[in-house]
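A single protein chain has been omitted; all remaining protein chains appear in their positions.
Each chain carries a letter (A, B and C) given by its place in the written order, and its residues are counted from 1.
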Amino acid sequence: MGKKVALGICIVIILPLLIWLVHMKPGPSSISYPPYDLTAISTPFDTSGSVTLNWFCLEGDIDSAAVFPDYSILRSQEPDGPFEKIDSVGFESPRATDISRQYRDTSASMGFSYYYKISCDLQGQIVESNIFGPISPVMAAEAAGVEGMVEATDIIVFPPTQLKVFDTPNDAGGSITLEWKVSASDAAKSLLFNGYDIYRGTSAEGLFEKVGETTGGVSDVDRQMKSLRDGRDILNGQEYYYYVAAKWDSQEANSEIAGPAVSRQQWFHTGRGVSLVLLGILIGSILYFINRAKAGKELFIRKIAGLEAVDEAVGRATEMGKAIFYIPGIQDMNNMQTIAGLTILGRVAKLTAEYETRLEVPVSRSLVMVAAREIVKESYLNAGRPDYYNDDIVYYLTDDQFGYAAGVDGLVIRKKPATIFYQGAFFAESLILAETGNSIGAIQIAGTAMPAQLPFFVAACDYTLIGEELFAASAYLSREPKLLGSLKGQDLGGKLIFLSLALIFVIIATLGAFAESEIVDTIQRMFNVN
Amino acid sequence: MNKFWERLLAIDRRIIFVVIFLALSVPIFLQIGLPIPVTSEVQILYDALEDLSRGSRILVSCDFDPGSEPELQPMTEAAFKYFIENDLKFVIIGLWPQGPIQANRAIEDINESEDDFIVENGDTLYFGEDIVVVSGDTARYGIDFINLGFQVGQELVIQRMGTSFEATFPTDKRFGLSQKEFPIMDGIYRLADFDFVFNLSAGYPGTTEWVQFAVDRFHVPVGAGNTAVQAPLAYPYLDTGQLSGILGGMKGGAEFERLVGHKARATLFMTSQTMAHIFVMLFIVVGNLAFFATMRKSDKQGLKR
Amino acid sequence: MRREIPLILTGIVGITFFIQFFVPHSPMRELSETFSDWYSIISAFAIWLGALNLMKISFEKVYKKDKDWFFAITTIVTFFLILIVGLFFSGGRQYLEQGSGFDWLYRNIYSPLSATMFALLAFFVASASYRAFRARNAQATVLLLAAFIVMAGRTPFGDWITIYLPEGWRLSNLSNIIMNYFNVAGQRAIMIGISLGVVSTSLRIILGIERSHLGGE
Partner (left out) sequence: MSTEFGVWVAAFFTIGIASFLYKDNPLYKFCESVFVGISAGYWAVSLFWENLIAKMFDSVGVSYMFGFWSEKGALQDLFSGVWNWNILHVLAGILGIMMLMRLFPNIGWIARWPLSVIVGSTAGLWMITYFQSNFLSQLQKTVIPLFDTGKIQELSQIGAVMAESGRSIPFDNYFAAYLGNLVLIFGTLTGLVYFYFSKEHKGLFGKTAKVGIYFLMITFGASFGYTVMSRMSLLIGRLYFLFSTWLGFVN
């Protein structure tokens, strides 16, 4: 009894903790300050020097809304110092993208650093943004356009920020991952935003060359990041520096340079620890039970209801003095379902030998014919009726799917068997067979693991061994160590583990959900497939 | 009364064939369209495609044969129209040998440009000459779409694509040139460099394999168009988020055609499909009534469960 | 020699793919990539073996003149027809192109044959619905009921017969629920069972416990 309790404790307590320890934690997400997420940069190409602010519009500030309160721009020289309103942006002024707005502060003087804030009065409720700074205007060396001055209404592109570069984890080297917060000008479906260019160099100051480009949009929604793997002829062990340029209309904005990053190979894939643990338990229990079965220990398997139906059906055919048809599917010997079907044929043959009932086994593969003949001969031997056996009990019709179905139909209608067995792998021809069998009032017992055919067999036959029941029945009958051991191993190392983990974590997740805690996401992450 | 039910049960199978033949043919002549509500699994796929920014690259894997053409060809055509109209570039491959030809035929059917498709002199012309025109938008072979043909190897092809795409599909099918020569393949080294995979599947290898490898191992979003036989098996993957949408059979194709705004064959066939379902349900009801009416008399007892 | 080497080969290849999953480091990646390439080349030859085997059986049938030997001739003729057209008369590597002979054979012979062969199933489903699908016990009744809801719900017919219910409470909504919840739960239970079966069968094949795939002696 002690062993069972110990096993129970392991599954209920130790296993969940082990999974929690081994699972892969996600990387940090980008830092942003909803709803505005205010950012500011010194206006590029502005020879007189100014600061441009960019923020995301509040909910409701959309073109179709008739009116929306103004945004007031607040500025101060100290992070927590007094903020004074320097301007306000009305609903009518043009937007930068359909979800963000911009403002240019030309009154900022050189050499000073400033802090900015946005606030908006929504029917009496003041909504303030994050404080952005310090930022100081820098006189650009050369102007962009001909006229030099940057117009007040010109929209400028904001660079991607928070760029991180590191070796791509869990791979065989030769690739570096870049992650960055998308540029403020990267609005979905905007016709002007043209994605990002990736530039790479082997030293921070050295020459950078373009190594790739990618489209706009966030690629990792949970962490609000855009990520890209650079795999263009990267040497392991070599240091690389990167920066990313956002392209908008004809402008480009470069992020700061990030690096160095070195590509390396890893020996163990840290994201697949949970798979290793659970798969290890499953494999361990399968091998353990196969060895126990080989050592002759008795392994309990419950009574299979389907096998009772088999015995009854053979009995009924004997009473009526009619034949029994046995169809082992239309697949070859390399299909596990055919092998399971032939094991059940062994049992049926043993019963027909004892009751002296006529048995016919039309097959559609020559290899299956050879194997089936061996099995039927052996069963007749075990039943003490070797004389009753002859080779034409098992005969070959044709390899073709519909030809075989038409052939069997002809036989069934002519010989009117009392019972028909369909045990093995079937495809669309199962319909034709079951229908003809039904039309002559035969009892039909089916068994297959083909998902698409199960509904038809269940609806058309008197009894159906569903999926695994077919394999369990063949293990139950053959008592073969490797089949019995596998079945027990799958039950205890697979299904029992699934059931217990599911129950434990459903309870924790339900409590977590009502407590609005992070635990629900953590549980999901524990079973992530990486 | 029993005589009637017995004669009903003993009807020859061929009479039922004629009834179904008529039930499905008549609506084809009537050509009345029916309102088709859009289900969530199709909306999810459409939204996933809508989220792709312009110029994204989609890998279209055609894993079906003519046997599933009525279900999968209409959604293939609707998808290609959508890609061309929204400037999404698509690379055609197939894990079934018939897949790439079916894709070629889909492009032929949606192409509204009159000039002939065969390129006379090969050198640089393949960039501009092969134009597919769909409601004003153009797509050029080698720049906006390409066909890289079929590879045998079932799911191992997907696994191999994960580490090197060029090693699995080295040559294009129109010109037999190495794929490196075409601009559309710029920057595509492995499967993860694609922004989306659209898989049209009729069996094995198909959607299950694409989920097992493209999604679970290489983390590329996969949207699937399935034959209706296969669709129910894919729903668990939709629930876990492994699949970004399922188009189930001709019905899924009709809904997708409606979302894309190109109502075509799938929508047209829905009337016949509805008639087919009505008759099948009728057959089951009548068959069971006859069965129960005659059962009390006959001695055949179904085995108790 | 005849059985030991194949078992060892199966073990090595199987274990390589298993380890490569957990150890991405260089030797494992190249090994698994090489085995993947081998897999596709060998399966190409395997399918050629199937075709040549078909030819061998057809020639034997014609030679021995047993039942339906005439049709074996048509199989041989069509096989070599498409083989020769595909290899020599379809523009080499561009054999898939629209005008090629291979494409003509595909479009006008292979495609209709394959499509019609599957279309027959519609007739068989119809006749089976009438003569085979019985609500003979509680479980078959539940099955047929669910089938009715899905079949009706997935076509406008379902909403038409429940027109008197408020919009959103019709048969199509019920079939949505059956597909997205009940079907998912059932498929998941079957899927888990099958995946455990696959793991144990694969394990037995790799460790050489299972040898049926090598065929009897």
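Miscellaneous remarks
We take it that a residue touches a chain if its C-beta (ideal position, glycine included) is under 8 Å from a C-beta of that chain, and two chains touch if they have at least 3 such contacts.
Note that this is a predicted model, so its numbers are computed, not measured.
Although it is not drawn, the missing chain touches A, B, C when the whole complex is taken into account. Only one of C:Phe45, C:Tyr63 or C:Trp160 touches the absent chain when the whole complex is considered: C:Phe45. Note that of A:Val211, A:Leu282 or A:Val314, the residue touching the chain absent from this view is A:Leu282.
Interface residues of chain A with the unshown chain, by the touch rule above, are 274-275, 278-279, 282, 300-304, 400, 402-403, 406, 451-452, 454-456, 458-459, 466-469, 472, 487-488, 491-492, 494-496, 498-499, 501-503, 505-506, 509-510, 512-514, 516, 520, 523-524, 527-529.
In the full complex, the hidden chain is touched by chain B at residues 14, 17, 20-21, 24-25, 28-29, 31, 40, 67-71, 97-98, 149-152, 155-156, 159, 167, 170-171, 177-178, 208-209, 211-213, 215-217, 227-229, 231-233, 236-237, 239-240, 242, 248-251, 265, 269, 272-273, 276-277, 280.
The rule is short, and it goes like this: only the chains that are shown with their structure count from here on.
Taken pairwise by the contact criterion, the protein chains are fully connected, each one touching every other.
When the C-beta pairs in contact are tallied for A-C and for A-B, the bigger tally goes to A-C. Separation between the centroids of chain B and chain C, computed from CA atoms only, is 16 Å.
Averaging C-alpha coordinates per chain places the centre of chain A 22 Å away from that of chain C.
For the pair chain A and chain B, the distance between mean C-alpha positions equals 21 Å. Residue positions of chain C touching 2 or more other chains: 29, 117-118, 125, 127, 131-134, 136, 139, 144, 187. Shown for chain B are the residues that touch two or more other chains, namely 13, 163, 233, 302, 305.
Here chain A touches chain B in the complex through residues 172, 188-189, 191, 193, 195, 212-213, 215-217, 229, 231-232, 305, 309, 312-313, 435, 441, 443, 451-452, 462-463, 529, going by the rule given at the top.
The touching residues of chain A, when paired with chain C in their complex, are 170-173, 265-269, 272, 275-276, 279, 282-283, 286-287, 290, 333-334, 336, 339, 367, 370-371, 402, 428, 431-432, 434-435, 438-439, 449, 451, 455-456, 458-460, 462, 467-468, 471, 482, 486, 489-490, 494-495, 498.
Of all residues in chain C, those touching chain B in their complex are 29, 32-33, 36-37, 39-40, 43-44, 47, 92-94, 96-99, 103, 106-107, 110-112, 114-115, 117-118, 122-123, 125-127, 129-139, 144, 148, 151-152, 154-157, 159, 172, 176, 179-180, 183-184, 187-188, 191.
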